[in-house]
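The structure under discussion appears below in the form of structure tokens.
Only a single protein chain was left out; the remaining protein chains are all shown in position.
Up next, subunit A:
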């Protein structure tokens, strides 16, 4: 027995117009009925299609001490996400249909949002033999990636792009020339020089972006560039788009919020790969988002245990969490300073990523899936990792005051998150429906 839910007094994310909306059995109704089981008083909050994150590490199978599908999707719901695509660099690597199906099954059992598995592009992510692209797609994979590692061999990358055409799947590229990266642990520049930390030049990323733009041209293949972080990479992507190639790209909040100087202050909480770059790269990230070079935003949510992150800098693993701060950092770092409008910022987290991976559309219209998020774009709050739902707590934004808060998330018509702090949202009986969602 699916309850009828009504959201009353919201503002449309694109037009800003008042909107009331009802849904039942996970589908938006064509009119708001007179009677409802649950009424959410939005009080002018912004109603948007649920956010989508094409780049998260849910760490299952095999790395449950860092994150699980249950905790990761709970964090996603808290961040306003109704769908995530999860990376296959787990233990074991998700490189066959059994593990793709397992991720899907597990997510349906314990997940708080839709989970779209990304399968490895090569067996064991070793960059040698291609995985069974068509079977993987059949099993539910939405993309192919060796994320965490580059596909070192240009020939293997070429063949992957050619063959992926049969499966109509994008190859998501973690771009990193391993010889240029060497033993580096942070961006090359004054801060690394001062701290004596072995450094990674930005060119370690951009030379591979250049290479794969050329391979996209050679093969006509569909390349999606993961977590781009520097001006030269944006230039390469811009160039590829100008040439009409099937290339898209994503970037993450930390690249527009921080430069590598943050490492001196936040230590391993500012250690991720690609690393925080220099100030001009940070500004170039904002420019690439504003001018449309970047197609969508992602978190690269990469949780680790506290013990793993609490080590001397070079000994700690790469990766920070991002699901629960992404929207606020977008509003704080992009919308408030006027780099992009609110509607465009939300598009980059909603329609745009769905388009990039070909996921089902979500609109605020009858018949659409009820994957929704209610946002207070003006609420200020201070990031406190202690209250994260994610098992990962490492973030350089701890203690940062940000603007923009997720009030409620609805996935497939279920309430998957209700803000416990701000309390702008009131839900009326029956209490059972709310309790079940908590």
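Rule of thumb we're sticking to: contacts are C-beta pairs under 8 Å (C-beta built on N, C-alpha and C of every residue); 3 or more make two chains touch, one makes a residue touch a chain; residues count from 1.
Convention: contacts and distances are computed from a predicted model.
**Q** Under which of the names "Ferredoxin", "Aspartate carbamoyltransferase", "ABC transporter permease" or "Cell division protein FtsA" is the non-displayed chain listed in UniProt?
**A** From the listed options "Ferredoxin", "Aspartate carbamoyltransferase", "ABC transporter permease" or "Cell division protein FtsA", the omitted chain resolves to "Aspartate carbamoyltransferase".
**Q** For the chain not shown, which residue from A:171, A:192 or A:236 touches it across the whole complex?
**A** Once the missing chain is taken into account, the touching residue is A:192.
**Q** One chain is left out of this view; which of A:283, A:315, A:341 or A:387 touches it in the full complex?
**A** A:315
**Q** From the listed residues A:49, A:72, A:267 or A:396, report the one that touches the chain absent from this view.
**A** Answer from the full complex: A:267 touches the omitted chain.
**Q** Where does subunit A touch the missing chain, residue by residue?
**A** Residues of subunit A in touch with the missing chain: 182, 188-190, 192-199, 267, 307, 310-316.
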